[in-house]
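Submitted below is the structure of interest, expressed as structure tokens.
The other protein chains are all here in position, but one chain of the complex has been omitted.
Going in written order, the chains are labelled A, B and C, and every chain counts its residues from 1.
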Amino acid sequence: MTVKLSNDQIAWRAAQDITDGAYVNLGIGFPEKVAQYQPPGRQAIFHTENGILDFGESPAKGEEDWDLINAGKRAVTLKPGASFFHHADSFAMVRGGHLDVAILGAYEVAENGDLANWSTGPKGVPAVGGAMDLVHGAKRIAVITDHVTKDGRPKLVERCSLPLTGVGCVTRVYTSLAVVDIEGGRFVLKEKLPALSLEDLQAATGATLVVAGPVADLIVPEL
Amino acid sequence: MTVKLSNDQIAWRAAQDITDGAYVNLGIGFPEKVAQYQPPGRQAIFHTENGILDFGESPAKGEEDWDLINAGKRAVTLKPGASFFHHADSFAMVRGGHLDVAILGAYEVAENGDLANWSTGPKGVPAVGGAMDLVHGAKRIAVITDHVTKDGRPKLVERCSLPLTGVGCVTRVYTSLAVVDIEGGRFVLKEKLPALSLEDLQAATGATLVVAGPVADLIVPEL
Amino acid sequence: MDKTVADLATVVAGIEDGMTVMIGGFGGAGAPIELIHALIDRFRTTGHPKDLTIVNNNAGNGHVGLAALIEHGMVKKLVCSFPRSADPVVFTERYLAGRIELELVPQGTLAERIRAGGAGIPAFYTPTGYGTLLAEGKPIAEFDGRAYVQERWLKADVALVKAETADTHGNLTFRAASRNFNPLMCMASRHAVVQARRVVPAGAIDPEVVVTPGIFVQAVVEVADPQQEEDLNRANAVYPGEA
Partner (left out) sequence: MDKTVADLATVVAGIEDGMTVMIGGFGGAGAPIELIHALIDRFRTTGHPKDLTIVNNNAGNGHVGLAALIEHGMVKKLVCSFPRSADPVVFTERYLAGRIELELVPQGTLAERIRAGGAGIPAFYTPTGYGTLLAEGKPIAEFDGRAYVQERWLKADVALVKAETADTHGNLTFRAASRNFNPLMCMASRHAVVQARRVVPAGAIDPEVVVTPGIFVQAVVEVADPQQEEDLNRANAVYPGEA
């Protein structure tokens, strides 16, 4: 199985589900790519935990203002209509259900919607940031991830083995091979790469993939 | 017993205990008079529940701005250094212990520090406002009141008979006859009108007045 | 994105029977008179909405704004801290006749319950009200040797809010003490409807001075010269005038 979506292509696919005017939080790192692939005519409003709504792209190198950063400590710019607020107000937006969607990375996602994305175990320094708040806050929690780990183990599993970020919180997973919804404690396959057989996809998945309706072709965009 | 302090004289006495730079909330009505009697050289900062810090006197008649009012819905003015904030921040100031003193009226004060000042019983429309928040918020809760009711019954009592505003919250009472502290569940007399005998004062009081140290003369200011 | 709505009738059209509606303001400061009157107009035309639960600090004054809403029989229950005023006759008569329910809440608890609703905090503990009638039946817990009352969040279907300036994204500023409950009610309601003296393009409000970020606001209507409840009551106004 050599054909799979690149991270940029996964991010593109996730971006197609974000409606115009949606309030969105993108996790640090890979999920930040989603912002680059908004369809023409749509403008989401991006929230960052450290107190900015409606921030934009990075400034040119050398133009950074280090008081104007996002949660990943990356310098950003402002769009017209931006606002600043303190951390309690910022997480009132998160916890209070005011964000339309949060898109996060994952170590593991389980068929019951559990997410593990903050700790790879007891070794090293633990760090959680805002992930545990986000997974119980936004109206919709989506995950973008490679379908399997670097050494080929499934990331979509029956039960998470790593420490949980949140319980029963994820509703959609965009992977390098498929789009999978979590419905009633099951992985329901919505889209898959056209060249990939259901059997091969199932073999790369650590829990049963339910087919409960039409399975669309996962688009491979040219980026 | 015809000699007693007027409301203005009680307010004057209470004002003497407010230090320079203190943050103060004055209850609606009679307690508002305290602001007029700050000793020269001292400037307290007055807080009002509806979101102003450092407001000043009423404007001239006809000059009122009805967006600039205090909790009693009276038009006020601003002093240099004033600020506006919403109701949750305003009561964070109250409940969080940031006010140095709140001075409130009372129907009854008990020797255990209980205060009743919001309801005269089940008849009519109940209304509480910010009184219950204030009595558990400010560092010091003082009461100013006539020593007895209009029909001569004591307002300083063993136990409140009216619905409570707060439990064990009052530490000092300024009355028309005396200054009384509440210490260890007892009324401790600190000052009394010089012409008034201890016996007569006790007779006008509904609980034992303890003399546990020198009793100073309550000053009768010329206002 | 443009949250601007052209007229008052449209902006209140979605408010239905039985909803919980938070109304901003403390006294006349920040009371969204035009929005309330638009809601009364809707009721006079259609018979709806009625059986509303209203959350406000007070119970209205005179015969305009919230008092007029009550006077039209649209309000089933009021959640407030201080249902007294210079002229609360409309509420008082109905309350004493048992025709309107009252949930009396200490003012700071009311503010915090609304903020909690907006911030996703289902319950919190406060010293306020401990040992009083207003804490009866509520869970009590001790922390560090002191007793506290558990209070629940307060949320609403709709908030009616008065702002000074709004931009098309719904970012708001307020004027003086008319801020009061307005920013909190935007947070705690599914649909926050704002009347603003000025509606400006996105970017025209300095990001540093935004009080309510647009994420908490769903609709904005410009009311360039809003009425002040206090002025109306001093003129003994009645809504609607030709009664």
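Assume a contact is a pair of C-beta atoms (placed from the backbone, for glycine too) under 8 Å apart; a residue touches a chain by one contact, two chains touch by 3 or more.
Model, not experiment: these values are computed from the prediction.
Novice: Need the list of shown chains touched by the one chain that isn't shown.
Specialist: A, B, C
Novice: Among A:Y23, A:Y37 or A:F91, which residue is in contact with the omitted chain in the full complex?
Specialist: Counting the whole complex, the residue in contact with the absent chain is A:F91.
Novice: Which is it among B:W66, B:F85, B:Y107 or B:F187 that touches the chain not included here?
Specialist: Of these options, the touching residue for the absent chain is B:F85.
Novice: Per the definition of touch given earlier, which of A:V128, A:A195 or A:L223 contacts the omitted chain?
Specialist: With A:V128, A:A195 or A:L223 as choices, the missing chain is touched by A:V128.
Novice: At which residues does chain C meet the chain that is not included here?
Specialist: Residues of chain C in contact with the hidden chain: 112, 116, 119-127, 141, 143-144, 146, 148, 152, 173-176, 207-209.
Novice: Since one chain has been left out of the picture, which residues of chain A touch it in the full complex?
Specialist: The missing chain touches chain A at positions 48-52, 65-71, 73, 84-88, 90-91, 94-95, 114, 119, 124-133, 136-137, 163-167.
Novice: Which positions on chain B touch the chain that was left off?
Specialist: 20-21, 23, 43, 45, 47, 52-54, 78-85, 88-89, 91-99, 136-137
The rule is simple: only the chains that are shown with their structure count from here on.
Novice: For which chain is the distance between its Cα centroid and the global protein Cα centroid smallest?
Specialist: C
Novice: Which chain's C-alpha centroid is most distant from that of chain C?
Specialist: Using the mean of the C-alpha atoms as each chain's centre, the farthest one from chain C is A.
Novice: If you average the CA atoms of chain A and of chain C, how many Å lie between those two points?
Specialist: 36
Novice: Between chain A and chain B, tell me the centre distance in angstrom, where each centre is the average of that chain's C-alpha atoms.
Specialist: Inter-chain centre distance comes to 56 Å.
Novice: Find the geometric centre of each of chain B and chain C from their Cα atoms only, then give the gap between the two centres in Å, rounded to an integer.
Specialist: Chain centres of chain B and chain C, defined by C-alpha means, are spaced 30 Å apart.
Novice: I need the residues of chain C touching at least two other chains; which ones are they?
Specialist: As it turns out, chain C has residues touching two or more other chains at 115.
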